[in-house]
Each structure stands twice: as C-alpha cells, then as structure tokens.
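Here the complex is missing a single protein chain, while all its other protein chains stay put.
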Amino acid sequence: MKKLINAPEAVVAEALAGMAAAHPGLIRVETDPAFVVRADAPVRGKVGLVSGGGSGHEPMHGGFVGRGMLDAACPGAVFTSPTPDQMLAAAKAVDGGAGVLFIVKNYTGDVMNFEMAAELAAAEGLTVDSVVIDDDVAVKDSLYTAGRRGVATTVLAEKICGGAAEAGLPLAAVADLCRRVNANGRSMGMALTACTVPHAGKPSFTLADDEMEIGIGIHGEPGRRRVPLEPADRVAEMLMEPVIEDLPFRTGDEVLLFVNGMGGTPLIELYVLYRKAHEIAERHGLKVVRNLVGSYITSLEMAGASITLLRLDADMIRYWDAPVLTPALRWGA
Amino acid sequence: MKKLINAPEAVVAEALAGMAAAHPGLIRVETDPAFVVRADAPVRGKVGLVSGGGSGHEPMHGGFVGRGMLDAACPGAVFTSPTPDQMLAAAKAVDGGAGVLFIVKNYTGDVMNFEMAAELAAAEGLTVDSVVIDDDVAVKDSLYTAGRRGVATTVLAEKICGGAAEAGLPLAAVADLCRRVNANGRSMGMALTACTVPHAGKPSFTLADDEMEIGIGIHGEPGRRRVPLEPADRVAEMLMEPVIEDLPFRTGDEVLLFVNGMGGTPLIELYVLYRKAHEIAERHGLKVVRNLVGSYITSLEMAGASITLLRLDADMIRYWDAPVLTPALRWGA
Amino acid sequence: MTDSLDVAALTAWLDRAAAVLEREKARLTELDAAIGDSDHGVNMARGFSAVAAKLAGAPPADPAALFKTVGMTLISTVGGAAGPLYGTLFLQAAGQATGKPALDAPALAECLKAGLAGIVQRGKAEPGDKTMVDALGPAVAALDAAAGASLPQALAAAAAAAEAGMMATIPLVARKGRASYLGERSVGHQDPGATSSFLLLKALADTAAG
Partner (left out) sequence: MTDSLDVAALTAWLDRAAAVLEREKARLTELDAAIGDSDHGVNMARGFSAVAAKLAGAPPADPAALFKTVGMTLISTVGGAAGPLYGTLFLQAAGQATGKPALDAPALAECLKAGLAGIVQRGKAEPGDKTMVDALGPAVAALDAAAGASLPQALAAAAAAAEAGMMATIPLVARKGRASYLGERSVGHQDPGATSSFLLLKALADTAAG
C-alpha cells in the first residue's frame, strides 16, 4: 500500500485538519463529533443543507461545504457511513430556523444512520427532511434489494440545492428540487484499477493488465462485470448507453454532462473520455448545455471514471449557475 | 499500460477536443498549429500571456487559459516541448497591441523552442518578452548545466501575472512581476509511483512497494534519490526543509503554500500532507496567508506530490486574489 | 457454570467480544472486501473497543442500562450498516431487560428476539437475503428450542445455530446491503455481518461456559 498517509486510523482526522488549515475563511472543522461546517453557520432564515458519508470520496462532501452549496458535511471512516450523533450535531449547527435538508446517498448504512439522526433531530424540535440519491444505473433497481447506489448525481444535487437554499427557497421547495435532480440524474462508472482501503492494506480486488470493471460504485467494490480493457471511446459508449436508455434521455433534452474521475485517473484522460461522451450525447440529440469534468466524487486512488447525465430544467440551470464558494467548487464568488 | 485513451498518438489531440467541447465559453482550441486560446482573444490593450510545454501535466497549461490568467497555451506531445510555429501562432492570436509575455519552464527544449519563437515573433514585428521559471530545488543550480527545472511555481506565476495583465499593467511590469514570482518561489517533489508515457507503453522507472523517489520533476524522470517509503509527515519535512533553506524563507515572511498532486494521488492524501506542511511553515515563523491544494501540475498518472512556497509581496497577493475564469482555476468570476 | 448473567458477566462477554473482534478484524475485512467495501472488521473492532472502554469507565447499574450503553456506543462509533443494526439490537434488548438484575436463558432469548426484530424493522432484510439476520434468526430459534437446557447449553446451541446460519450464507445471492450490488457475483462468499453475529454469540456462549 503506497499512500501519503501516516497511519490508517489517522487519515480521516488528519485530512480534516489539513482542510481546516487550508480553508479557514470558508469552513470550520468540528472534531467531537466530526463534521465540516460553513464558517458563517448558521445562516439565519436559510435552509441548512447537510450531507455526509464515508471518507475516501474527496472532495465530496467536505470540499462542497461553503456559500452556495452545503452547510455541513459529516465524514465517516473510510467507506463507512458517519454516525447519527455527527449528523445531529451538524443539523443543529446549521439550523437557521428554516429547517434542515439531509442529502443522503443510497447505501444501507447511510440511509439508516441519517434516518436515526432525523428521528433524533425531530425529537429535539428541528424540522428535517431527507432526500435519498440513487442514480447508479449499474445496479438493477428492485423493491427486494437495497436498490440503486447513490453516486455522482449527489454532487450536482448538492450544488443545485445549495444554490436554491442560498436564494432563500423554503425547505419543501429545496427538497422537491433535490428529488427532481435525483429523478433526472443517471450515472455509471468503471475502474481500471482497484483501490486500497488504508485499514485493509491491500487492494479490494485485482484486475489484470488487460481487464477493467464496468458498473463499479465508489467504495472499491467490484462492479457488475469484468470485461477486456477497451479504448476510451468504447468505454464512453459502455457508460453512456445504459445511462441514456435508463431515464430515458430523449432528443431535445437539455442536459448537464459530468465526467468524473475516480481519484487516480488524470485530467488528460478525463478530457479524452469527455470528448466522446459529448459526441454520443449529441448523436442522441441531447443538448449539452452545462458540464463538469474532474475528480469530484472519488474512490481513494482508484483509476477509472464515471459519467453522469442530468436532464435540466430552468431551476436547475439557474441554481447550477449561481455563485458557489467552497474548497472544491468555486465560481461567481 | 492502463489508461482511458484510444491510441498513444491521439491522446493530446483528443484531450484538446474534449477541452474545446467542455469549455466553449472560455476557450477555443486551434489545431494547426495546436494551441488553446481565450475565447475573446485578442484583448485590445492587454499584455498577452502565452505559456506552453509538453502535455501530460494537465490542467497545466491549457486549463489555465481564460480571463485573468493565460491568453494562450501551446501543448506539445506528451512530455515534449511544443514547437516555435505553435508559439508564434499563439502570440499573434493574443497580441492586443501591448506585447506578449512568454512564460517558459526551464527545460532545454522549452527554452530553445520559445527562443526561436521569440526570434520569429520579433521578426514579424511583435513585442515579446520571456521569463524562464526555474524553481525546483531538487536540482543543483549551476552555470555548467541546464540549471533548475521549472515546476509548480509556474502555476502561481501564470495566475499572478494573469491578474496583473488583466489589470492593465504594461509588458515590462508584468514581466518584472513574473521574474519576482520566480525569484521568490521554490518547489520540491516526490513520487510514490512512476508514470507511463503513452507511447512508451511502460513505466519510466519502477519503485518497490517500500520505496519512494525524492526530488522528481514532472516528466516521469527518476528523482535525485531513492529512499525508503516514509509516513506523510516525514515526507512533508523532506520536501519543506530544502525548500525553506534554499531561498531562504525567514520568520515573518508572508507565503503562499501550494501542495500539488502529481495526478494519481487523491485529494485526501494531499490534505494529510498539507496539514503537516502548514505546521512546518508555521514552526519556521512563516505566515501562510494564501494556499492552494490540488492536482494542478501533474505527471500523467504518477502518484506523488510537490510542495511549493512563494514569498508574497502586496502585488502578488493582489493579483493572486484577482478574479480568474479558466477551466481549472476559477474564482471571483 | 451460571444460570444467569449479571452486569459483571455481561461486561465480561463484551470485553471478550471486543478482543475477539480485534483478533478477527482482518478476516472480517477480507470477507467484506470480497462482496462489500473492506470496512466491517475495522468498524466492529472500533465499536466494541469503544464499548469495552465505556463499560470500564462507568460500570452500568443493571443489564438494561448496560445494553443501552452498548447500543448507544455502537451507534455513535461503528457507522456503516452494522452500527445502526447492532446498535438497534442492543437498544431493543435493553427494553426487554428492564428491571432484571440478571438474565437467564429465557430472558436472554427475549432480549435477542427483540433485538432481531429491531434489526429487521430497521434493515428490512428477510431470511435468505445474505445478512446478519441469517445468523441471528437461527440463533433465536435455537435459544427458544433449548428452553429446558442450562444457560451454557442453550447459548452453545445458539452459537452453533448462528455458525450454521453463517455458513449457509455462502451460496446465497445477496439482496440487502452492499453485497446486493454484486447480484450473482455475491454467490460463494460468506456474509461478513453474519460472521460477526456468530462471533458475538460465540463469545457469549464462551463467557457463560466460564
């Protein structure tokens, strides 16, 4: 295991300390329980947005805390959902009197912990709503399973809802917008290499030099199937087709196209992938009116990428474009 | 070699096409000869900033083209300096009547190609000045060698000079500021893994699981020495001490601390490293008044990091803070 | 040999469980690497070491208080799926233990039954979904069936049933938790949560056996 860390058990706390040192104007980092919170929280009269999840997906979620995006993020251990006490403390810290929205990725652990936190928060008199993101088309949706995973649409939901909350929309409207983003966002990912959970000390799986995994999530888990390594253009097809078919996206749809790196894949490759993904979108008659290219929701040092399409409406565009001032996303401010 | 590419000879052109598709509002990509240029170039009355170098360092330089930073960037083949015809065409495309500044990283190839371009540009009546960046303390400076490499201070120079050019400073002042940035910036890098040049098809060197290279550049070349793998805090010391000693930085200096990822190292590790680097800076009495954490000047998919310290003056701070609107750096706009 | 477990005995169980989980951390992590995300071992070890520390720091007054402390501690230290589920188990068990200075076999059966019900309510897993429920369900049934037996015998039977249930997860297709994302590829792997459930019951049986 080759990592720039000191000890597996110290990684999360030390990375948080690094964030705190690097972004004092934007965020504060609380340690007991641990959460990242806007430097100016709570913002009076504004809906508080709280997300969180296991660590190892940086910059998500802590890097998205700040004006125009999240009010707080709760980091768990690597790939481990955070706990209800973190979420409750974060909710209290950001409650400006307009209620709190939990944005939750659909993993059993995340869902249950946020549920418990919502129960505790309600018991303390806070108004809390929750939206679960489940956009990963690699997983067959079914009533009998845990359902689809929540992956890269989460980043888009956090930005768009952050813009809406900043604009003063009430909790119900922000939650509704969040559900709409989830309903219109679809993702699929792939890996060239596995990643190593610091505590585990060895890769979660192994791939031969001529293999790749299609349909991975963001936790170093194996994907739906292992296939021979293909050129980037073919990979773009393998990710885009199921995404487009699933919603389905249709001719004329205005979309945001998000090509995301898994942590170990450099930007030059993401742009090679974006080129083809954009071409495929246009071939299907989609209008790519917004996009995002970069490593925003990662799986430690995994090499690989995911592609997300979000069908946009006017609200989503407005709040996507709204100013944002966080460690990882910053524009107009 | 596991990469999201189609063919080694197509990588650069396809990544450029991806950039063009992703950022139509910010940049245009010319292909014959190849350069990335601000969508609104030339800007009348503004000094034109042109940089460039081999590809494989993304987002540098193409990702830094846009308002408040570069006017144009010339991409070479992977790790290969671009050619004078690219630089000349770029200079012509951005010349707004106030002259053009070439920001050149100190590599024999880059220096010679930019020299030739400057000669050609002068012959065509353009006013061109050049500044060579050579901030890598891993390389002993000497009159008898190629001298120090230009590495991460280049990113800071491009941002700061971009702000100055945007503010309307004349060529001589922008060039002077650029030389001041170079004179006050120092860097040192390390690698956990090698990278693979697409054409070469195999890693430039190999490191055992318990080894790292100290004093690497950004071209997948071996470093100054190979040493046993150390914890992140120790790595921070190994990079910070030579950087601090070299200038030397002194108690009370206001500095920008830049922790840069080499392409394959995830953000969580960069923050772990930043934490200690910041602590070391403070231990030396330096005031870290600005910082940057992320993968901005990379070496393909190499895992590793570099640390840069820049001693700031009031101008540097003003132009660092100025709005910037490029694919990779964006704030205040 | 005892007929019921008081606070001291239950604390001994949880100390033993903490030690066992620390020892088995790598194995649990490996099981989770195959069909999950490589954290079950470290999550459980972290949680139970926090439990042991908590109990040592402030010994609870009775089994109900002890279970409540255990449940709250697990919820705030384990995270992931296992934290809320095991936390719920102990909180529900606390309800059943209320007012009792020590727990005999029937009382323990009630506690475990309520705990399992809590897990099912939280997690919605059914038997055969390849989860901890597949180890805990048979253990509850075995405890019920061992009504006449001594406490150590009853708990040994419960642990044996949990072990069998754990083994029986190997051929299953996962339908809950992360392993469900793998679909058919989850077949052939033992469920990590069922394994930690067995280890907890085994530690309990071993504690009762003295």
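For clarity, chains are labelled A, B and C in written order, and residue numbers in each chain start from 1.
Note that in this section a residue touches a chain if its C-beta (ideal position, glycine included) is under 8 Å from a C-beta of that chain, and two chains touch if they have at least 3 such contacts.
This one's a predicted model, so the numbers in the text were calculated from it and none came from an experiment.
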Quiz prompt | Which displayed chains the hidden chain touches across the whole complex | solution = B
Quiz item: Which of these touches the unseen chain: B:His23, B:His61 or B:Arg149?
Solution: B:Arg149
Quiz item: Of the listed residues B:Ser187, B:Ser204 or B:Thr308, which contacts the missing chain in the full complex?
Solution: B:Ser204
Self-check item: Residue among B:Glu30, B:Asp129, B:Asp176 or B:Glu221 that touches the chain left out of view
Solution: B:Glu221
Quiz item: Among B:Glu30, B:Asp85 or B:Glu211, which residue is in contact with the omitted chain in the full complex?
Solution: B:Asp85
Practice problem: Against the chain that's been left off, what residues of chain B make contact? List them. | Solution: 8, 33, 54, 76-85, 107-109, 112-113, 115-116, 138-140, 144-146, 149, 197, 199-200, 204-205, 217, 219-222, 224
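Note that only the chains that are shown with their structure count from here on.
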Quiz prompt | Chain contact graph, described as a line, ring, star, complete graph or other shape | solution = line
Self-check item: Innermost chain, taking as reference the mean of every protein Cα atom displayed
Solution: A
Quiz item: Distance from the CA centroid of chain A to that of chain B, rounded to the nearest Å?
Solution: 29
Exercise. Measure off the straight-line distance from the CA centroid of chain A to the CA centroid of chain C, and report it in whole Å.
Key: 32
